[in-house]
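In what follows, a single structure is set out as C-alpha cells and then discussed.
The complex appears here without one of its protein chains, the remainder shown in place.
When the chains are written out, they are named A and B in that same order, and each has its own residue count from 1.
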Amino acid sequence: MKMQPAAIALLSLMAIQSAHAEETTSMTGMLMLTNEDVRKVAPALEAYTQSRLLGDVWKRPDLAPRDRSIVTLAALIARNQTIEMPFHFNLALDNGVKPREISEIITHLAFYAGWGNAMSAIRVAKDVFAARHVGVDQLPAVSITPLPLNEAAEAQRSKAVQEQFGSSFPRMAQYTTDVLFRDLWLRPDLASRDRSLVTVSALIANGQTAVGPTSSRQCLLRRMFLQSVLANRH
Amino acid sequence: MKMQPAAIALLSLMAIQSAHAEETTSMTGMLMLTNEDVRKVAPALEAYTQSRLLGDVWKRPDLAPRDRSIVTLAALIARNQTIEMPFHFNLALDNGVKPREISEIITHLAFYAGWGNAMSAIRVAKDVFAARHVGVDQLPAVSITPLPLNEAAEAQRSKAVQEQFGSSFPRMAQYTTDVLFRDLWLRPDLASRDRSLVTVSALIANGQTAVGPTSSRQCLLRRMFLQSVLANRH
Partner (left out) sequence: MKMQPAAIALLSLMAIQSAHAEETTSMTGMLMLTNEDVRKVAPALEAYTQSRLLGDVWKRPDLAPRDRSIVTLAALIARNQTIEMPFHFNLALDNGVKPREISEIITHLAFYAGWGNAMSAIRVAKDVFAARHVGVDQLPAVSITPLPLNEAAEAQRSKAVQEQFGSSFPRMAQYTTDVLFRDLWLRPDLASRDRSLVTVSALIANGQTAVGPTSSRQCLLRRMFLQSVLANRH
C-alpha cells in the first residue's frame, strides 16, 4: 500500500510542524526550546517528537527531506508559529533548500497567508541568513526573466476564476491574473512545482479548503500540484 | 468596470495587511522591520509592498484610506499579527481613525475574534497611545447612551438566530441578543457601519464564512454591511 502524494502533504495536518532545537537561545533573541525544556513540561511529547515525528514521519521515503522542509516552512509561516522557525529555517538550509528559495517562499506566502505572516517570517529569517552569511547575491533579484507561461493552462484557470467570481469581483479576478499568475508564479527562483507545494501546504495548514478547485473545471491547481509532485518523485 | 464595494473588503484576502515601517525598534519594544530588513531576505517582497500594496491597492479610490486602515486593523487583530500592529495603529491615527474608534474596534473584536487577540492588540496600542499622548478623555466611557435600536431589524435578526440555533443553544442565542446586539453594537463611539466593516473584515480574515447569513432570511448582516458601505461611498 503506497502512500499517495497528496497524503504526504496532508500529514502536516496530523503532525504539523516539528521539532525543537538543542540551544536555549536562538540567534534571533527569541527563546528556542531545548529538549530538556520540553521534558520539564511534557516528557511524552518529547518522546513523540523523537519517535513519531523525527524518527518516523520525517524519514518516510515518498517525500524528500528537502520537500518536507518546504512543506513545514509553509505551514509554520501560514500559522505564524514563530517559535519553531529558527530551527526549521536552519534545517531547511541543511536539507538543501536554497536561500533564494526560502526568499521566494516567504514572498509567495505574503499573498497566500497574509503580509503580516510573511513579515514575521522575515524577522526570523534575516537573523538565520546573517548567521550563515547569506548575502544579497544569493537572493532573487526584483527584476527577473519570467518563466515561460503555459498559455493554455492559464486561459483555463483565468476562465474558471472569471466564472466563479469575475462578475461580482472583477478587480479581484484581475489582480489574481496580473499579480499572481502572470507575475508571482512566473518568478524563476522557485520552481512551479515547489510553489504548488507551498500553496497547498499553506492552504491546508489554515484549513482553507474552499480556496482552489471546487469543481472538475477548476481543478487546475490541484492537478498541477499532483502532477508536479508525481513528476518529482524519487 | 467599477470595483464592487464588497470586493474592496475581499482584497484583504489577497493583500492582507500591509507594510512595514522605517524604524527598527517600535515603541512597544517589539521589533519592527525596516525596509532594509525586508530587502535582506526578500527584495521582491519589498518591491511588491511598495508597488502593488502601498502604491496600488491602498490608493484605489473606492475605499477611503481611513476605511482601509479599519479593515487592516481588523484583519491584523483577527489573525494576531502583532508585528505589523505598531505601524498600522499609527497609520490608522494618521488616516483619521480616532483613538476612541480604535478602542471600540479592539473591544468589538474581543467578542468576534477572541479575548486573547484583543489583549495582544491592547499590548501594542497602549504604547502607541502613550507615545501620542492619548488620554482617557479621548477614550469611550464604560457607561454610554446607546445608539437608537432599529427594533424591526433586530427582531428579524433575533428571529433568524432563534430559528438557526435557539432551540439547541438557547443561552447562546440570549447572549447574542443581550451582550452583542442590544449592548456592544449600540455603543456610540464606533458607527454601526464601521462595526460592520470590522466584523466582516475579521470574519473574512479568519475564513469564518459560515458565521453570519446563510440564507435569504439571514442576510441582514451582509445587507447592513453593503448598504452602509454604499451609503458612505465617496
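In this section, contacts are C-beta pairs under 8 Å (C-beta built on N, C-alpha and C of every residue); 3 or more make two chains touch, one makes a residue touch a chain.
Small disclaimer: the values here were computed from a predicted structure and weren't measured.
A.B. asks: Using the touch definition up top, pick the residue from B:T34, B:Q50 or B:N80 that touches the left-out chain.
C.D. replies: B:N80
A.B. asks: Of the listed residues B:N35, B:T107, B:Q162 or B:S192, which contacts the missing chain in the full complex?
C.D. replies: B:T107
A.B. asks: Which parts of chain A face the unshown chain closely enough to count as touching?
C.D. replies: Counting only chain A, the missing chain is touched by 1, 3-4, 6-7, 10-11, 14-20, 31, 33, 37-49, 52-53, 60, 75-76, 79-81, 83-84, 205, 207, 209.
A.B. asks: Could I get the residues of chain B that touch the absent chain, sorted low to high?
C.D. replies: Missing-chain contacts on chain B: residues 80, 102-104, 106-107, 110-111, 114-120, 122-123, 125-126, 129-130, 136, 139-142, 144, 168-172, 175-176, 179, 187, 206-208, 210.
The rule is short, and it goes like this: only the chains that are shown with their structure count from here on.
A.B. asks: Distance-wise, how many Å sit between the C-alpha centres of chain A and chain B, to the nearest whole number?
C.D. replies: The mean C-alpha positions of chain A and chain B differ by 28 Å.
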